[in-house]
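Note that one protein chain of the assembly has been removed; the remaining protein chains are unaltered in position.
Going in written order, the chains are labelled A and B, and every chain counts its residues from 1.
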Amino acid sequence: MAQSTARTYRLGEIVAKLGGELVGDADIDIRRMATVESAAPGDLCFVTHSKYLHQLRGTRASAVILARAQRNATKLPRILCDDPYLYYAQAAALLSDEERPSPGVHPQAVVETGAEVPASATVGPFCHIGRGARLGERVVVGPGCTIGEQAQLGEDGRLGPSVTIYPRCVIGRRVLIHAGAVIGADGFGLAPQAGRWIKIPQTGRVVIGDDVEIGANTTIDRGALDDTVIEDGVKLDNQIQIGHNVRIGAHTAMAACAGVAGSSRIGKHCAIGGAARIMGHIEIADHVTIAATTFVTKSIRNAGTYSAVLPAESEREWARTVAHLRSLERLAKRVRELETRIKPKKRKR
Amino acid sequence: MAQSTARTYRLGEIVAKLGGELVGDADIDIRRMATVESAAPGDLCFVTHSKYLHQLRGTRASAVILARAQRNATKLPRILCDDPYLYYAQAAALLSDEERPSPGVHPQAVVETGAEVPASATVGPFCHIGRGARLGERVVVGPGCTIGEQAQLGEDGRLGPSVTIYPRCVIGRRVLIHAGAVIGADGFGLAPQAGRWIKIPQTGRVVIGDDVEIGANTTIDRGALDDTVIEDGVKLDNQIQIGHNVRIGAHTAMAACAGVAGSSRIGKHCAIGGAARIMGHIEIADHVTIAATTFVTKSIRNAGTYSAVLPAESEREWARTVAHLRSLERLAKRVRELETRIKPKKRKR
Partner (left out) sequence: MAQSTARTYRLGEIVAKLGGELVGDADIDIRRMATVESAAPGDLCFVTHSKYLHQLRGTRASAVILARAQRNATKLPRILCDDPYLYYAQAAALLSDEERPSPGVHPQAVVETGAEVPASATVGPFCHIGRGARLGERVVVGPGCTIGEQAQLGEDGRLGPSVTIYPRCVIGRRVLIHAGAVIGADGFGLAPQAGRWIKIPQTGRVVIGDDVEIGANTTIDRGALDDTVIEDGVKLDNQIQIGHNVRIGAHTAMAACAGVAGSSRIGKHCAIGGAARIMGHIEIADHVTIAATTFVTKSIRNAGTYSAVLPAESEREWARTVAHLRSLERLAKRVRELETRIKPKKRKR
């Protein structure tokens, strides 16, 4: 929604703002971050592991971010710091500083009576802001978004295009939601009656804390009676599905295509791998890591890493593995039979 | 799109409408459903299993729905019934009765010539209703929806925001479709030609029965030549993918992130777990349950439950399991070798 500004920084300015030790010419101009391989003059690059240091030899970058221990790995102007990856994140934020779109409601947006849109907010074309909805200061709503009645979006929030916030959902400050995400659609609540499904009205909300990021086309269902809760600092990648009444603890990150079924509670500071699935009605402790594609079927009480990853093999090898897997019953039986035929050593004596 | 009405019911009124046996004061006012734990005065709660009865002790609810056998489990005013979960569904529907949005086409919607929109229908802002499309009585179309040419949407249908119905698709009565769902995009039909893919035009439709619910960001592809068919009463959760020419039998429910590849037929009254996958060109009988995350690779002829769930373990345990799995070939060989060395008992004689 906004063009990058063309602002350049002198290397010394970057260090003045972000810290670290500068070695070399403080006056060179830095235009943007780049990878070591694709950097051009005016670019700042970074190396996170010593095994990649050799790539520095051919780089055209003007400067590089390095760990303190790598002080002598190059003759380029360099910033030495404790955590080059974190420094990269901070320098990239500084250099890519996006121009904020001008505040104001686009003439082709519809803001219903009783909705609060502060003068500092930006509402794009084709947005619908429902009755009683409240946007915080400096909120930016991309084109084509729908904000339901009485929904709230905290200050400095940013919605990409075509995001839907259903009625009454509450979203904290500095929340970033990418295109196509749907917050607060009905949870999947059905009661069986004589072979048919009776819909259970979903009257809870989605409540999202501060500093949360939600990926493109991710869906978070509203609660059945109580709320679905996403705590502060949670980061959700694209195409994630969060069922009704789930709670996700603060600062947990989930990679793309992960899913959490209804009423489960995930702890704080967890890392959920891509396409991992969490069964409904279970609890996962704080500081748990779930490997990508893994299905968690019961509660996890202790921090640690959990997995059920089956790595791909060549079709032929895999077919043999599956055949053996299928005949484990028979194999176990054959071993039992052998055991009955052979007396244990101790009995032999 | 609509605010909840503030209508309250006396407990006796609820029983008069929904049945069940009332024990206690018929005149107390009930405002809404709530969980036992979060209920406040004015709330009606419910208990579905006797193991949760102990929670009733601390509840602040004004009344509770119980199974007939639990008549004496509390002194609270109570409704006794055969199926508390079903009763909850019905009571919640009664109490949450949504105000219908006012009928009419929003001035910022575009209705093409030849489209039929009855006076009782509601069309939100930024909707596009294509030439020859037909909406039934009392249909509600949320903001930003696209209804393609000659598509049909039966009476009392409701579309959330940003739903897409592609041309010529036919949708039955009382169908509820949540935000971002896409009905009738092209199926994935490709013919290989000299290392390239030639697109096969997808000229079939999607035909959806009555009383179907379709979750947020779910996609249902149109047929290649014949139609993709979703029968009456099917319930699809969020982010489900239905390939071209699939048929899903009446009253089947599928949990989030499930997928069905092209041309498969799923029976009636099936329950497909979250993230389960159904291979293309197979058939699944009626009354089949598929466990979450399970991949069905061939037709299932008999009712029952099917699974291939691998539950997560601690990373260390799992690594050992995988190592053993990979060396099954060797283990089987060692057992064979042992067998050749040990004569079977019967031969010993």
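Here, a contact is a pair of C-beta atoms (placed from the backbone, for glycine too) under 8 Å apart; a residue touches a chain by one contact, two chains touch by 3 or more.
Since we're looking at a predicted model, the values are computed, not measured.
Set against the missing chain, the residues B:R71, B:H281 or B:H324 yield one that touches it, B:H324. When you scan A:H178, A:R205 or A:R222 for touch with the missing chain, the hit is A:H178.
When the omitted chain is restored, the residue from A:A73, A:L190 or A:A253 that touches it is A:A253. Remark: the residues of chain A touching the chain excluded from display are 1-4, 32-35, 37-38, 83, 85-86, 88-90, 92-93, 96, 106, 108, 124-126, 142-144, 160-162, 176, 178-180, 211, 213, 215-217, 233, 235, 237-239, 251, 253, 255-257, 269, 274-275, 292-293, 309-315, 318-319, 322, 325-326, 328-329, 331-332, 335, 338-339, 342, 344-345. Counting over the whole complex, chain B has residues 108, 110, 126, 128, 130-131, 144, 146, 148-150, 162, 164, 166-167, 180, 182, 185-186, 188-193, 195-201, 203, 217, 219, 221, 225-226, 239, 241, 243, 257, 259, 261, 277, 279, 290-291, 294-298, 300, 304-311, 320-321, 324-325, 327-328, 331, 334-335, 338, 340-342 touching the chain that is not drawn.
Please note the rule applied: only the chains that are shown with their structure count from here on.
Once the centre of each chain is set as its mean CA position, chain A and chain B turn out to be 25 Å apart.
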